[in-house]
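With one protein chain withheld, the remaining protein chains of the complex are depicted in position.
Chain nomenclature is as follows: A and B, assigned in order of appearance, with residue numbering initiated at 1 for each chain independently.
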Amino acid sequence: MKRLWRFPGGLRLPGSKDLSTGGAIAPLAAPARVYLPLRQHAGAAAKPVVQAGDRVVRGQLVAAPSAFVSAAVHASVSGRVVEISDHAIPHPAGIMEPCVVIEAEPGRAGDATPSLGPVPAAGDMEALRERIRAAGIVGLGGAVFPSAAKLKPSRPIDTLVVNGVECEPYITCDDALMRERPEAVIHGSLVLMGMVEAGRCVVAVEDNKPQAAARLREALKAVVAGGRQDAGTLEVVEVPTRFPAGGEKQLVRTLTGREVPRGGLPYEVGVVCINVGTAAAVAAAVREGRPLTSRVVTVTGPGIRRPGNFEVALGTPVADLIEAAGGTTAEEVELIMGGPMMGRRLESDRTMVVKATNCILVTPVRTERSEPVMPCIRCGACAEVCPINLLPQQLYWHARGRSFDKLEPYGLADCIECGCCAVVCPSRIPLVDFYRFAKSEIADQERKRRSAEESRARTNARNARIEQQKREQEARKAARKAARRKPKADKAEAPEGEKQAPQDGEARRAVGGAS
Amino acid sequence: MRAGQGLDVAQGGAPFIPPAKRVRRIMTLVLVALAPGILAYTVLFGWGPLVNITLATASALGFEALMLRIRRRPLGPFLADGSAVVTAVLLALCLPPLAPWWLPVLGSFIAIVGAKQLYGGLGYNPFNPAMAGYAVLLIAFPLELSTWTLPLALQQAPADLAATIAYSLGGAGTGGLDAMTAATPLDRLRTGVGLGEAMTEIRAAPVFGILAGRGWEWVNLAFLGGGVLLVLMRVISWHIPVAVVGSLALISGIAFFLGPNHYPGPLFHLLGGATMLGAFFIATDPVTAATTPSGKLVYGAGIGVLIYAIRAWGGYPDGVAFAVLLMGLTVPLLDTYLRPRIFGARRPRVRDGS
Partner (left out) sequence: MEVVLLTIIALLFGVGLGVAAIRLRVEKDPVVDQIDAILPQTQCGQCSFPGCRPYAEALAAGEADINQCPPGGDTGMRALADLLGKEPKPLAGGDGEASDPVPMVAVVDESTCIGCTKCLQVCPVDAIVGAPKQKHTIIEAHCTGCELCLPPLCPVPDCIVMVEVRPTAANWKWQYPLTAAGERVA
């Protein structure tokens, strides 16, 4: 038996997973229209390569990565590009961002997906990486970091961790994928293991998903029997069910005993961590040349009629997905993208499934008022469950008082917003709300500081330019004077006078007037 | 999250699982865990503690309501949180069993108004309210606070409930009071040591029992039982009680080892006076105790040492209240400097798992 380590804190939560594990993954019929945001990933938005009116087939590139940390976007249905315009992305405030809108043309549904080209040779790392980048693959566990960027670690890697833990309650998309397509997960894992040159690979599954683990082991056995030598170094490991066991840092700790340094990434301790869905997507891209155009999404919660897992084309409106799951049980529902611990409330169903969408959680709107927030009694229950060993009560204290500078030494940046502290708080303080608030305020201050710095530099450059022009003008004038009359000893010097502050009302115009 | 309960979706964001614990539940469990000790105290020392608890609780709730009213805070949630009741019960348990009515009432006033509400109410008080109330009473009314009744077994004519109430309300029925009161075991010890008596001599006095003070040993054991229950139910963490009991046992053990004739054994300290009540119920008051694990250990150990120091060399027979109040002063310091290591903070040794 493989030795496992323990990460600090954590919580045992009721899984509520059997709600959605009844049936097989159901393919969702192509929607009438898909809305493909140009940024469904961490990093820079992709650059569109199609125009309104263009005909596209499923799998065709519609937006190309614009930077190293960026990802391609492909048409998820065959049809016509209607427009590239702003639509509400899955965001708590319903923020609009540019999307490629494609109207499906049902007659062309059978069009072949364009292949990404011939399968690269197994040893050609650069070609494989390029293939994964061209397929638009990002971390499907939720972080949506472009996978290709992760596969060029600057330090030696000894372990590839394939994350099938799925510790959030309700969500079962990875579970369904592992049960139904274990072979794709194993194959993708082997490809990735070769790419990062890891000596071994661990596929981790939470011990509340014995079926998934069993199916993975069967698939692994079949692959080994098929003659894959490297498959022998791959093992399926069950980890204890304790939220957030599937967090990257927690899982690396559980499996290897290593701690990812503060603010660091797993590769710094010799580990690369990839979600099982991502591994399956890699298998599809490398073996079949299929880019990422769909994903498995769990639709579940007390507010949906027929919970289950669906294979959904990216860009599908959430409303279509809910309809496919039998509609809602209540007139008014709340929608969450992701799980109940770390998901995001959606402003409405007028948004779409993106690469990060693992779950749509539907719950009836609560009619009763929630209980009042009481003062913190410093019981420390939050600190006991914090998987990062932070002191949530102190973070709360400073965030509440807007003492943002005090939050850094208490490790606000290390907070993974797992929500454990808020769930155990007897005073019902929305602790994580405070951390998010403080983080976004700090980020805003930093943004303002940077833009002020940029403005200062631009102003200085402009002033220097004006000064220069003035000097040149003076020099020319002096030269002309000198040419006209006989040379004189005195020369024109840039007048100091203009630097003096003009009086009140004059000042604003004077700023420009100086030029 | 309990089965069947909906998700609580607020604008602020996840988690959407409503918290299960309440302040009220914590306080209720504390009161439940106090029950065995209160029962033992009542059985062994008469009705006095119950009368004190009743008076202290009623007046504490009254003062709390009054102050909330004055401070324009909602009455409902803050009265129902149970914190005032816990404060009142802890205060009452520190008072002599037979006490005039104004003692628990005044104590409640000092605790609730002076030590808690004037500092901002629940969660904002820097000092343990029950102990602040007790300490002020002890300094202001040393006589009343040192008139302790004997265990019932040593009394000739124990007061029944009616007589206890009558005494509390009007000082009536005091005829037999002298026969009921005597020095507590800790007092007896102090006088004995002062007179240069040998420990065997002191321990032979009727106020001493098998393990420690007569009666007190069982009361302490009952509080220990309730306290262990709280730890097992994870209402309180083990750090503070273990540190208090451990440091007190260690230091009294060393003293006993060096001079068994001059110092009572560790058991006497652990099961004497308010040790167990203090270790499990008073020192663990979350608002005024340290909150980090290592901070809690230092805080608890400090209390244990101070309890011993005050008992051995201080001016008062028992030192729990002052020990808790004094260590309360160090809490901001402890919380600032004894923080847990943030995950991934230091490069840990790289160990291989296979």
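As a convention for this text, contacts are C-beta pairs under 8 Å (C-beta built on N, C-alpha and C of every residue); 3 or more make two chains touch, one makes a residue touch a chain.
Everything numeric here is computed off the predicted structure, so don't read it as measured data.
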Listed residues A:K221, A:R305, A:R350 or A:R462, member touching the removed chain: A:R462
On subunit A, residues whose C-beta touches the chain left out of the figure: 39, 89, 91, 93, 95, 97, 370, 372-373, 400, 428, 430, 433-434, 436-437, 439-441, 444, 447-448, 451-456, 458-459, 461-462, 501-502, 504-505, 507-515
Residue numbers in subunit B that touch the chain omitted from display: 10-13
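Assume only the chains that are shown with their structure count from here on.
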Centroid spacing, where centroids are CA-atom means, of subunit A and subunit B in whole angstrom: 51
Residue ranges of subunit B in contact with subunit A within the complex: 1, 3, 6-23, 25-26, 74, 77-78, 81, 83, 121-124, 237, 286-287, 289, 291-293, 335, 339-345, 347-348, 350-354
Subunit A to subunit B touching residues, read off their complex: 2-5, 7-8, 13-14, 16, 92, 158-159, 169, 200, 249, 253, 255-262, 264, 269-270, 301-302, 334, 336, 338-345, 361, 363-366, 370-372, 374-381, 383-384, 387-391, 393-394, 410-411, 414, 417, 419-420, 422-428, 430, 432-433, 436-437
